[in-house]
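One protein chain is absent from this view; the other protein chains keep their places.
For reference, chains read A, B and C in written order, and residue numbers begin at 1 within each chain.
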Amino acid sequence: MNRKLVLFFSCPDKKGIVAAVSKVLFENGANIVESNQHSAKSVLNPHFYMRIVFELDSISAEKNLADIKIKLNELKHIFAIEYELNDTSVKKNAAVFVSKEDHCLYELLWQTSSGDIFLNISCIFSNHKVLSSVADFYKVPFIYIPSNFTASNNNNCDTDNADDGHRLKQEQFILNEIAKYDIDFIILAKYMRILSPGFINLFNKKIINIHHSFLPSFPGAKPYLQAYEKGVKIIGATAHFVNEKLDDGPIIEQDVIRINHEDDAEELKKKGKIIERMVLARAVKFFVEDRIIQYGNKTIVFA
Amino acid sequence: MNRKLVLFFSCPDKKGIVAAVSKVLFENGANIVESNQHSAKSVLNPHFYMRIVFELDSISAEKNLADIKIKLNELKHIFAIEYELNDTSVKKNAAVFVSKEDHCLYELLWQTSSGDIFLNISCIFSNHKVLSSVADFYKVPFIYIPSNFTASNNNNCDTDNADDGHRLKQEQFILNEIAKYDIDFIILAKYMRILSPGFINLFNKKIINIHHSFLPSFPGAKPYLQAYEKGVKIIGATAHFVNEKLDDGPIIEQDVIRINHEDDAEELKKKGKIIERMVLARAVKFFVEDRIIQYGNKTIVFA
Amino acid sequence: MNRKLVLFFSCPDKKGIVAAVSKVLFENGANIVESNQHSAKSVLNPHFYMRIVFELDSISAEKNLADIKIKLNELKHIFAIEYELNDTSVKKNAAVFVSKEDHCLYELLWQTSSGDIFLNISCIFSNHKVLSSVADFYKVPFIYIPSNFTASNNNNCDTDNADDGHRLKQEQFILNEIAKYDIDFIILAKYMRILSPGFINLFNKKIINIHHSFLPSFPGAKPYLQAYEKGVKIIGATAHFVNEKLDDGPIIEQDVIRINHEDDAEELKKKGKIIERMVLARAVKFFVEDRIIQYGNKTIVFA
Partner (left out) sequence: MNRKLVLFFSCPDKKGIVAAVSKVLFENGANIVESNQHSAKSVLNPHFYMRIVFELDSISAEKNLADIKIKLNELKHIFAIEYELNDTSVKKNAAVFVSKEDHCLYELLWQTSSGDIFLNISCIFSNHKVLSSVADFYKVPFIYIPSNFTASNNNNCDTDNADDGHRLKQEQFILNEIAKYDIDFIILAKYMRILSPGFINLFNKKIINIHHSFLPSFPGAKPYLQAYEKGVKIIGATAHFVNEKLDDGPIIEQDVIRINHEDDAEELKKKGKIIERMVLARAVKFFVEDRIIQYGNKTIVFA
């Protein structure tokens, strides 16, 4: 029986890094079963990124792992490496944010429950109540976050036009609730509201969004209508990390589907839904398998 | 032995059009072998577009065709139809404009010489001389259009920075030369210069360009560099009709190719070339087979 | 307000058919909004197939429709046409057969409940009980069909190795149950048992199956293992009508996904599931929208 771990590290590019790290692993009984590397070319600051999957014999794994960490910490001083070390048998936890549309939520619930995505959906937040029954079916806590949020919270009229004061109260409510779950990241599965910069910063590089266009084409509202009016022959969807600029964060995954002149904006929406949920599911799968590195405004995906 | 014709017509949407036109065809011995239609939905001005391929017995084809035209002209008054009637055995003629890159030109020359695209490339214009030998091999006239064009045309220093005066002289030279060939349309097969509005108007709706991005993303210069810097996971190419706005005309065809973080801008360019030539070739094939209708800033492609 | 109908007809290929049918429609107030045709080339027996979608004014629709049927019946004598006329506002009813795997069933339930597929799933039959809760959630009757079927039905030991006697009893049980629902067709959504020729004949051309390979490659058992052992670089799924030969009926739809040497048979199964459910859903959508014609051992799909 083996334990399987993912080592993720990066450092300024320099000779000898691979040799040094693989020596550490070998001397502590690790068997490398997967490895990927990338050198971000740059005249001034070439940077090196690597992902290694290795196995340790269960009996001595604790001891070996402790030693590996000590040695990696020593390498910090030599190569200025930063690393992350995750056990592949430990599920990550996610909070999923939704509005009214169900397709992305369904896809995530199905792929996590079937085990195709190794993830625990800890809780579902929504500014609408329509999807609570599916949350119940999958036995996931469903937290309703009324849009029109007042101090007393007595007045839950559900509007998407809440002003900034409402938004901040609403986000404070989310923060209070989300604190009850030990989450690793947030998935915006067609959550049709914009999060405040403050909220985004609290979950820096930890929020994945699905946008229903092939970014950078058609950011913002009604991308299918934009695509229809432009007359494109192919539409797409984009999963990306959220940063402070709308629909502009590092792209994780994209896919497209061919359309034709018969498809109006409504039909594009229908066809696009299939791509949206597939792209989001793939991005989430990459994330939980520690395959994504963010650098600058881009990602490396060791797929 | 049959003659095969393509009837292309459009008119304000109204009941009875299909019945009226198919009656005309039937009464003149035509056998409909393909038909496609599209209703452009609009509350105020719904418009109807149809493409019909029909066969006529060779013996009586001349007579029948004359009668069909008379009847279709009568329908002009009833339904306000506009039509085009083309014999599929007659090759269209194109002028191809290139600069230094050869891949799109090669693709067009191959596919026309093999008969996969039923087209005659009448002449090749280029602001560089490098592709003249391939033109010679395929026995297509090659006309060199120096960029730095002076009245005397003695000074052919080849620069892409010609000012407007030069451009107009250059385009006048092209017009003089192109007049020697009876061309139906122009293909910009990686012609890296911008045509003047005046020139574009002379060939209104008759110039097909290939742009090396998935429009509307990355119009203008260096789209692969733009794509690289944005960190997209898929790149594309777009064939479109040219209008007065750069890279903004009606889209005919698009396609994409998956890339990853290893690909720098130079590698994107290599990978993109394959998509560029395929997309352009398909668009040209649609055009010569009378499958494209332009309306507004969009196209209907009866593929 | 309009009623929308689909007219599906076929006949020996002959001039004048389109004209005759469109005349009938026009004279009865129909507006043709979509049309597709296909001529199956054959020296001896060229056959013509057409699909027309038309709209009738609701007020006079009943009257017009009755007249259209009378006229079409007259055309039967002239052109030997066979036709089908369906109202697009009437949902078809399907029985879905499953075993233990849930992904195809989920996809169908989602897409029907969201309205993306205009279909009523009337009942679910399964030789296993595991999927009864999802049937309950969607409020669809779930009928358990034990494999080891005895006269008394007391002995429900669930085995897939039931002999022929069991199979016939089991199928008789299914027939008794299915008769309670007014179904139009059957969907085998990963139903891992082989139906008897007798059963198939009862639902001739009305059973759609999903096979987890790119047919004709890898028919029969364990296609993913077969694909792994062959070392293909792309795997696929195939939706087809069921005939008496295993995995050999007319193909409706196929799709593929790229794999690589890292994927073992287990991983192929995971990746393939996504293609399986998409392909099946598309085939079912084509069917309920009356887009499929079967001829010989092939299909025409007016997609």
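We take it that a contact is a pair of C-beta atoms (placed from the backbone, for glycine too) under 8 Å apart; a residue touches a chain by one contact, two chains touch by 3 or more.
These numbers were taken from a predicted model, which means no experiment stands behind them.
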Among C:K63, C:K180 or C:K233, residue touching the chain not depicted = C:K233
Only one of C:R3, C:K23 or C:H38 touches the unshown chain, namely C:H38
Positions on chain A contacted by the hidden chain, ascending = 15-16, 18-20, 22-23, 25-27, 29-37, 39
In the whole complex, what residues of chain B lie against the chain that is missing from view?
-> 102-103, 106, 110, 114, 116, 137, 270, 273-274, 278
Across the whole complex, the chain not displayed is touched by chain C residues 38, 41, 214-218, 230-234, 236, 250-256, 260-262, 264, 296-301, 303
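Criterion: only the chains that are shown with their structure count from here on.
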CA centroid of chain A to CA centroid of chain B, Å = 42
Centre-of-Cα separation between chain C and chain B, whole angstrom = 40
Out of chain C, which residues touch more than one other chain, so two or more?
-> 34
